[in-house]
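Below you'll find the structure, written out as structure tokens, and then a few comments.
Left out: one protein chain. Kept in place: all the others.
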Amino acid sequence: MSFSVAEVRKDFPIFERTIRDGKRLVYLDSGATAQKPWVVINAESDFYSKHNAAVHRGAHQLAEEATDAYEGAREIVAKFIGGQESEVIFTKSATESINLVAYAMGNALSGNRFALSASDSIVVTEMEHHANLIPWQQLAARTGAQLKWFNVTQDSRLDLSNIDQVITANTKVVAVTHQSNVLGTINPLEAIVKRAHEVGAVVVLDACQSVPHMSVNVVELDVDFLAFSGHKAVGPTGVGVLWGKAELLDELPPFLTGGSMIENVTMTTATWAPVPQKFEAGVPNMAQAVGLGAACKYLSELGMDAVREHEIALTGYALEKMSSIDGIRIVGPLENVARGATVSFTLAEIHPHDIGQYVDSQGVAVRTGHHCAWPLARAMNVPATTRASFYLYNDERDVDALVEALLGAQKYFGRF
Amino acid sequence: MSFSVAEVRKDFPIFERTIRDGKRLVYLDSGATAQKPWVVINAESDFYSKHNAAVHRGAHQLAEEATDAYEGAREIVAKFIGGQESEVIFTKSATESINLVAYAMGNALSGNRFALSASDSIVVTEMEHHANLIPWQQLAARTGAQLKWFNVTQDSRLDLSNIDQVITANTKVVAVTHQSNVLGTINPLEAIVKRAHEVGAVVVLDACQSVPHMSVNVVELDVDFLAFSGHKAVGPTGVGVLWGKAELLDELPPFLTGGSMIENVTMTTATWAPVPQKFEAGVPNMAQAVGLGAACKYLSELGMDAVREHEIALTGYALEKMSSIDGIRIVGPLENVARGATVSFTLAEIHPHDIGQYVDSQGVAVRTGHHCAWPLARAMNVPATTRASFYLYNDERDVDALVEALLGAQKYFGRF
Amino acid sequence: MELDSLYQEVILDHYKHPQHKGLNPVYTAQVSHVNTSCGDEITLNLNVENNVITSITWDGQGCSISQASVSMLSDLVTDKTLEQADAIVKSFSELMASKGTAAGDPEVLEDAVVFAGVSKFPGRVKCALLGWMAFKDAAIQSQGESK
Partner (left out) sequence: MELDSLYQEVILDHYKHPQHKGLNPVYTAQVSHVNTSCGDEITLNLNVENNVITSITWDGQGCSISQASVSMLSDLVTDKTLEQADAIVKSFSELMASKGTAAGDPEVLEDAVVFAGVSKFPGRVKCALLGWMAFKDAAIQSQGESK
């Protein structure tokens, strides 16, 4: 149960190109977006060139083929995360998925289990990506509900010591990330889910950084909603997933309204189609959903446990090599336990932007800044960090190239 | 200023395939979604295989290239509709574009020019697609504002005789389609825009069925917001556009919240980046935007006036040929004036679904049903229609094939 | 021609001469269903006495498939017990989900086995099921009523 990185890299056309005048591409920015294998690129092209038509609508052969391709992708994605087909909603991104839940809850009228009032609370954490923070801030502002959160400890874990005070009988939603896109920390969901369900709250899981990297099963996790983006899982841009428990999706009011999500419409009223159509207004992102299906198939064939194993090994190697650099501070768990293959750091006084620029000149692509988790940066007391995020096409050579480039940066900026 | 349909068809790979056991594909469902030329398909593939990275975020070469491609697409789209770059927002679809405006208005606090209250009114028309009707119904329900509308006359035009009673000093928004996706009617915007601006209302134009088919210039039309979908304009699925006047977009609150649309974020508060970023939360549909850029370039090179001319000629031919069929009722303007290349009809007692199925067996792809404009169907007193929609790759042969298939359907279902 | 497997004679016959059309004002349950993708509508009145379907009538508009289907359904379930009717609905639903791979049980479905051809046309399965789903709802409601 393992794979050859050299073989995997052949599936990804981008590795045939070079960077900055002939340098080998060392892509360590998969946390932002992953590269795409040919099978995904071709799935989109094939849809356009052979089967393109509006799904669910036409009474013609192309429409049938397009519908089969689109609904087939839904089936693959559902299997990939262990859910039911009718529980999978295609969105444009994880950002939309989370906004969908937050806005739909805002649309709930009193009597609906999702209706929020000033006596309710919404719980998040200090390590959330802005996509899993601001929609809840806004929902709180719109409904008067209180926003509460778990802090992050100095060793980069969630502080759950006060869980019973944070998640209370008034809590309606707990929105939490599975894996931090900055720290790499994998959060202990069991305790959170247990407490949330105890008080009747739903758990919304931001799985952007977990679904692409490990085997994720919605039934085992027992969360209520789960969001991820296709583009971080070797899939196309412009497609995301919201998964939700069937009975909850049934009760949740719709979000975007328009064609294909209705049952009946008059000039002043409308009623809704069943799930998942209720949440997919308009002609959907068909080619992208089909591409995401191909991505999930590709990942399944490699095996998600093998992907995870590979990343654990590579993270161990990276943590060891990087720790040996003078002046480095790794912002995230130092132990290779309950953490993913994302390593953020600061390097003495050199600003992350300057580090990023220098290592780029060596062909190494990293990301710098607050990584859309500004409150976390403040909590960790760093204005910004440099982040290297590894994936299935990276290997020890890439870690070595990063380390060498970092040493080069120290030399380059130490000139004065 | 004209083009050869035979040459154009060579650009579209789907016409290399056949339908229902070897029949020529007669695709008359472009009103639902258009076919894609190679330049669009390849633009997406090239982005993935050569330049893929998260835009605006990384300090590395791929991120620079991706940003150039994405912002370059914005420039092309802006030029295509005569707007400014910073006024073009990429969404996933026209449906999202319109929902964006409606939800953002719903987010406006009192004092903001977009804030609605029970004394305000929202104006639509009876010929709107559900995508430009239900979001406004919902906004009206959320804010207490009144929903008013223009009726459709029996000769398939908007009844503007009572325009001063429909659009009043209390009107905040007038949402209207440029061209009906069922009737083909092109609406007289000048009178509507003039009256709306007289009373201080904004005009939201649903340009789904006009931007792909004729030269549209936002400055000349003087509308305030305009929405269209990429996939109907030979572009990719999963991308739409919202254009808005700069000063209005500045004042409009955001809709989707998350990464890349912020200025500053704390655990409880957030402030917004300038337009267009304010409206583009998350990693965008980059490859699709780039594909849409290629589509607009393709259409520009053919010339939108040439496209319109071609469609006028073809519509004239179709109206003449189709009118000669016994028992046909064309639901839409019979005159080839101020109408697009969409011809809906009923055929005696044969149900549209059965017509669609029969003509499909002859390789002719049409759409049947209420076409996501149910109130219009009721107003025209038809439970459903069959719709043939023509585009730049259709010619008189396609009209002939349709007519022949319709005659065949009459024979087939007249057996008893 | 493949189309003929969809439009079998008996289907077009029921379409031209629909059975049990026109609503009986006496009923234990009335249900209206709509096919959201095309707007076809059906209203169905069901009368159940002592667990037996004594009358099923309907009205509405739709394509040949939806009209013929509800017409045959009405023939089939009249005078049956609710349990018998339930078994028929199950059998028909399975046939519709078969994507052209099943032939249908003539013992249970009688003439309605001709809808086997419809199951090859995914866009039309909903049409064939429209009346059946309405009946299913009405039967559940009548069960409550007649207990």
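Order of writing sets the labels: A, B and C. Residues in every chain begin at 1.
Methods note: a residue touches a chain if its C-beta (ideal position, glycine included) is under 8 Å from a C-beta of that chain, and two chains touch if they have at least 3 such contacts.
If you're wondering where the values come from, they're calculated on a predicted model, not measured in any experiment.
Though it is not drawn, the left-out chain touches A, B in the full complex.
Checked against the hidden chain, the listed residues B:A108, B:I163 or B:A273 yield one contact partner: B:A273.
Within the complete assembly, A:W374 is the residue of A:F12, A:F90 or A:W374 that touches the hidden chain.
Counting the whole complex, the residues of chain B in touch with the unshown chain are 56-59, 63-64, 67-68, 260, 262-264, 273, 277.
By the touch definition given at the top, chain A reaches the unshown chain through residues 20-21, 351-354, 357-358, 361, 368-370, 374, 377, 383-384, 412-413, 415-416.
Following the convention adopted for this analysis, only the chains that are shown with their structure count from here on.
Chain contacts in this assembly form a complete graph, since each chain touches every other chain. With every chain reduced to the mean of its CA atoms, the largest distance from chain C is reached by A. The interface holding more C-beta pairs in contact, when B-C is weighed against A-C, is B-C.
Taking the mean of the C-alpha atoms as each chain's centre, chain A and chain B sit 31 Å apart.
Each of the following residues of chain C touches two or more other chains: 37, 121, 123-124.
Counting partners per residue, chain B has 20, 353, 357, 368-369, 374 as the residues that reach two or more other chains.
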